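Missing here is one protein chain; the remaining ones are kept as they sit in the complex.
Note that the chains take the letters A, B and C in the order they are written out, and that residue 1 is the start of every chain.
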Amino acid sequence: MSKKACPSPASVMRSNRIHPARIIEKIEETPGIYTYRLQFEEQEVADCFAFAGGQFNMLYIYGVGEVPISIVSDPEDAHILDHTIRVVGRVTEVIGKMGVGDVMGVRGPFGSGWPLEEAKGKDVLVVTGGLGCAPVVGAIEYMFRRREQYGHIRIMHGVKTPRDLLYRERFDQWRKEPDTEVLLASDQPEKTWHYHTGVITELFDQVEMNPANTVVMMCGPEIMMKLAARHLIRRGLPDHALYLSMERNMQCGIGLCGHCQIGPYFSCKDGPVMRYDLIAPFLAKDN
Amino acid sequence: MAQANVNFRLEKGDLDRLLNALKLQGYKVVAPVETDGAVMWGQIESASDLPWGKRDSQKPGHYRLEEGDANRCFDIVNGPDSLKSLTFAAREKQTTIRQDGDASTLTFFPHKPEAEQIALLGARACDIAALGIQTKVLEEGEYSDPFFSARKAGLLIVAVHCTRAAETCFCASMDCGPKAQAGFDIALTELDDLFLIESGSEKGEAIVALLALAEAGSELTDRADDRIRACADSQSREINQQGLPQALYTAHDHPHWDEVAERCLSCSNCTMVCPTCFCHTVEEVPSMDRSESERFRVWDSCFSPEHGYIHGKNMRPTTRERYRMWMTHKLGGWIDQFGTSGCTGCGRCSTWCPAGIDFVEEYKKVREEP
Amino acid sequence: MSSRSIKVDMVARVEGEGALDIEMDGNEIRHVHLKIFEPPRFFEAFLQGRHYSEVSDIVARICGICPVAYQMSAVHAFEKLFEVKLDPQVRKLRRLLYCGEWIESHALHIYMLHAPDFLGFDSALEISKTAPEVVKRGLKLKKVGDAILETIGGRAIHPVSLCVGGFTRVPKKEVLAELLGDLYWARDAAVETVHWVAGLDFPDFSQSYTFMSLKHEDEYPFNEGDIFVSGAEDDAQIPVTDYEAHFEESHVAHSNALQCHYHSKPYLTGPLSRLNNNRDNLHPLSSSTLDVTGLKLPLNNPFHGIVARSVEMLEAIEEAIDIIEAYDPPAKPVAEYEVREGSCMAATEAPRGVLYHRYRVNAEGLIEEAKIVPPTSQNQSRIEEDIRMLLPSIIDENDEKIAHECERVIRCYDPCISCATHFLKLSVTRN
Partner (left out) sequence: MATSDMTVSKKIKPRLAVFKFASCDGCQLSILSLDEDLLILDQAVDIAYFPEASSKMQEGPYDVTLVEGSISTPEHLHQIAEIREQSKILITIGACATAGGLQALRNFADADHFTEVVYAHPEYIESLSTSTPISEHVKVDFELWGCPIDKLQLKQLLSDLLAGVTPRFPGQSLCQECKRKSEVCVLVSGGEPCLGPVTRTGCGAICPSMGKPCYGCFGPADLSFPNDREQANAASLAERFATELKMSEDEIRRRFHLIYSYMSPFKEIGDADKKGGGNN
């Protein structure tokens, strides 16, 4: 389906309706993580659907339910809609079994994503942890497609054990990009691990940073983000330059269902990417 | 507030004239009806269906109807249902989805929000305030809930200013009552021998005009104001809102949360009866052969075990965090999120708590230095 | 003659688990044992020390097919002791609740459990492959019964609203009236059912039975009436309070259920007995529909049980329609009464026959002793007797055939082994 001019953007974008979309491609990133390329079934929706980098969709699986999933494709190629999904539970298990030709529902896009505009002209530090952080992959690829618009890009990724490192090839690929660094750390040692052994914050001390001109994007376990943020602030980064992806339970994605609250915020509409200075008091706490 | 509305005299025996006028306008008249030892919203045919001569006795965890003044029909302050059940339905069918035989297409059939025209007789100030708060949440944000809007649009509100408070009421301290300030079409004040009636909207004005009543005069309106003031004065509970919301955010580790958790049953009754709580989840109900699936929006609660769950972690794993969420959001978070407290002082959360937990008392304890 | 051993591990399409054990010496039967190995669940024991108000929820769990019967017998016993005066409309609603259970249970047995025997199928689901409309009719009839139970009792299995003195809540008139549409359909479907089952092929197997059931002056019996005995024994009318003087339970080694005898002899309870004893009280339509089948009463062939059950299903539907059409909600769902100490008994007609309860209650309303005699333990020795009578005629058949024929006889009784205490195993040893 080729994209034509959208006749009435609001009717699609503000309707909060679920639109059927077909899987036209499925890529296995690593076992249990798949990227799906979706195509809307309705021409009007295909024409009108537009999103900003880092927004998410609620993906609807027939007879099962909806889950929030970040859009990882490039907002400027809005006719392409990619989602990278890790199989973890009830809904994602079913998604994992779906293949090319299957249909799911898409409601969105919602939320605010990575500060890709604000980061233009600045250095970018991406700090991730845990089992792969799909939402940030899209942001990284976005920047590389516009490599000249961004300063130094440094990607730091921490895992518990070397076995947890997914997307190994991707890290290797990124490492080849100009003016780009990729640093990996594993809490536990292993013979084949050629990178840093220890926690990720230790890496911060090994690199030079330009605190006044850096934007940090973080994604991972909250406790890791909290420790990393404190460390970076001590290194002189302003707290408002740190952006964190805050995942919460979401049933509606539009600020009505009440589940995704973090103190005064709703992660779905005030986030999911949120500035550290705003959410610091609520970070990594039962709330 | 703008200039005071004009009050008219409505004889007790003439209440049916009001009912008939409402019915003539095509409304179904719904009012508090004695049901299973409490009052619930029910359709009434005539004023005699109202709970004449009854009043309520409320304490945390306790509700009983008692004999009262036979000439009065609005002495029961409230029952478990607020306006929420009428506007934000507990279970609302949102969408039906069909899958064709070989699973290659999905068709979505969103349900049209539809609502009956209901004249609601007997809405109280706190609940009208709560409807206003829910309006901010469900209607005035970037996205809104069309089902709520439709149901709300179908309501004609006949308020009753409170002249009697239950022991659990604290609307005065929340600035939400006992007199309804706005948000109604018509309002009544019940005196022992007659009602005063005023209108609060054009729709209401037209209906009151149909009744061709005499003006009440200042002696009666003064008497009414006295009764309402006395009702406010009779409230012994209050919430001191000073320092909110911050004070609750900082009370995050207060030991009193543990103490409440010893008693709290995590049963969600408080949030269900709360007139402003809006949390909901979606229930997916597929048919046996999966040819069709329906999605329902249903009331949820921060006391539900899944409410704070994200894969591999529960943000609120135990009752302690769940109770804290409830109070912190209600009295604190709401102010940041919607510019108003989430509490109107109706007292239901305490009355309908099977463990008899007193929201106001617990709040006081949490505000004390540990 | 050499010895033969035949084993069928489980008789299907009955409720509960037991076994049949036949031993023969040549052509001589040594014994026929209906072995009930459904594990004992000790209900009478749990009841001790419980409050009378808890009993109906406890005894319901004896049987998921006929919980209402258990609840009814218990509640009636206490009401006699406390001399409760039931509102007539409450009494009607109780009958209606019972109608629901009969319709549900009879439809289940006729269509799902018993019909496959006559049609040569393993199950009703098999039937549905060739005659789906028949099975759908059965399922829908069952649903009509379930709907009555759900409306009055909250749910079809282990309903909750029955209590001493009446009901915890009674339905509104308009809510009950919603059932009528389906009941009118069910009435026609039940007439068709009677015609359909009457046309089945019945083995010629008439026996000399002692029929035992309740009998009521002017009603087909559900929850009231004296015990009435007819058939092989002299007619006798026995007040329920004298039940234990005439009917005696004994424990035999091969069974986890107690067996019951009338003056030391086997007897028959259930639809066949009820119909034989109470024909006069049938509704006109049930009566005329029975006439059209051409069957003459008393029915003496256990295989005609399916016809009796179908007539009773029709009867229950007609009764339900009558009650609902005339229903006027009682002023109060529960009557007032005072708890008294003493002993009390009651018998009501479960779908499978008479269900007798006796309790001794102390001044605080706590149960000191409980005794429950379910229909299947009453029929148990009669089933054994039937098989003894059947065996000579099939003695030359192979083991498989014998087993199959015996199972068919057992199923005529719609035995509820969960009540008596469902693996029915058959082993035949021939010397």
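Definition applied: a contact is a pair of C-beta atoms (placed from the backbone, for glycine too) under 8 Å apart; a residue touches a chain by one contact, two chains touch by 3 or more.
Given the structure is predicted, the values throughout are model-derived calculations rather than measurements.
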Which displayed chains the unshown chain touches: A, B, C
Residue of B:His62, B:Lys136 or B:His252 touching the missing chain in the full complex: B:His62
Contact partner of the left-out chain, one of A:Met13, A:Ala50, A:Val64 or A:Ile80: A:Val64
Residue, one of B:Gly26, B:Pro255 or B:Pro354, that touches the chain absent here: B:Pro354
Chain A, residues in touch with the chain not shown (by the definition above): 63-64, 89-90, 93-94, 97
In chain C, positions touching the absent partner: 9-17, 37-46, 48, 50-51, 54, 57-58, 61-65, 67, 108, 112-113, 116, 122-126, 128, 132, 135-136, 139-140, 142-143, 146, 153-158, 160-161, 163, 167-169, 249-253, 255-256, 258, 333, 407, 416, 418, 422-423
Touch list for chain B against the chain that is not drawn: 35-38, 40, 61-65, 79-81, 85, 90-91, 262-269, 272-273, 285-290, 298-301, 303-306, 309, 312, 314, 317-319, 351-356
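Here is the rule we go by: only the chains that are shown with their structure count from here on.
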Chain-level touch network, classified as line, ring, star, complete or other: other
Geometric centre distance via CA averages, chain C-chain B, whole Å: 51
Distance between chain centroids, defined by C-alpha means - chain A, chain C (Å): 65
Distance between chain centroids, defined by C-alpha means - chain A, chain B (Å): 40
Multi-chain contact sites of chain A, meaning residues that touch two or more partners: none
Where chain C touches two or more other chains, by residue: none
Footprint of chain B on chain A - complex, ascending: 16-20, 41, 62-66, 88-89, 101-105, 247-249, 251-252, 254-259, 261, 263-266, 269, 281-282, 285-287
Complex contacts: residues of chain B adjacent to chain A: 95, 97, 99, 103-108, 110, 137-138, 141-145, 245, 249, 252, 277-282, 284, 286, 290, 293, 300, 302, 306-312, 315-317, 321, 325, 329, 333, 336-337
